[in-house]
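Right after this comes chain A.
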Amino acid sequence: MNRNVQYMLLGLGAAWLIMFIYVILITLRERKLRKELDRVRRMVEQPNK
Partner candidate 1 sequence: MREKIIIGLALFAGALLAWNMNTIFTALPDELNQGAIYRIIYFHVPANILGMLGFGLGMFLSIGYLVTKDLRYDALAASVTEVALVYASIGLATGSIWARIIWGVWWAWDVRLTSWLVCWLIFGGYLMLRRAVDEPNQRARFAAVVSVLGSVNAYISYKSIEWWNTQHPQPVLSIRNGGGMAQGMEAPIWWNLLALACFSTILVMVRMRQESFAREIDTLRRMAHAQ
Partner candidate 2 sequence: MFLRQVWTIAAKDLHSELRTKDAWNASIAFSVVILLLFSFSFDPSSEQVREFSGGLLWMTYAFAGALVLNRSFAREMQNDCLDALIASPVSSAALFVGKSLANFALLFAVELVSLPVFVLFYNLQWGAAQVGPMLLVLVMGTWALTIIGTLFSALTVNLRLRELMLPTLVYPMMIPALIAAITVTTNVLAGSPPGLGIRLLLAFDIIFTLLAVVFVDTVLVG
């Protein structure tokens, strides 16, 4: 496995890694947003008098 092929795999790996990290960030944000949305909806429906 000469250096040339090694770097090729490194390049493709890097591309997929960045994409993977971004997808994780998006799902984390999605979960946070859904939780916040439910909390705010509950807060508006029966405002704590």
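Candidate entries met the following condition: all candidates are chains of the complex that A comes from, given by their letters.
Note that a residue touches a chain if its C-beta (ideal position, glycine included) is under 8 Å from a C-beta of that chain, and two chains touch if they have at least 3 such contacts; residues count from 1.
Computed from a predicted model, the values in this text were never measured in an experiment.
Evaluated over the candidates 1 or 2, chain A touches in this complex the candidate numbered 1.
Across the complex, candidate 1 is touched by residues 2-5, 7-8, 10-12, 14-15, 18-19, 22-23, 26, 29-30, 33-34, 36-37, 40-41, 43-44, 47 of chain A.
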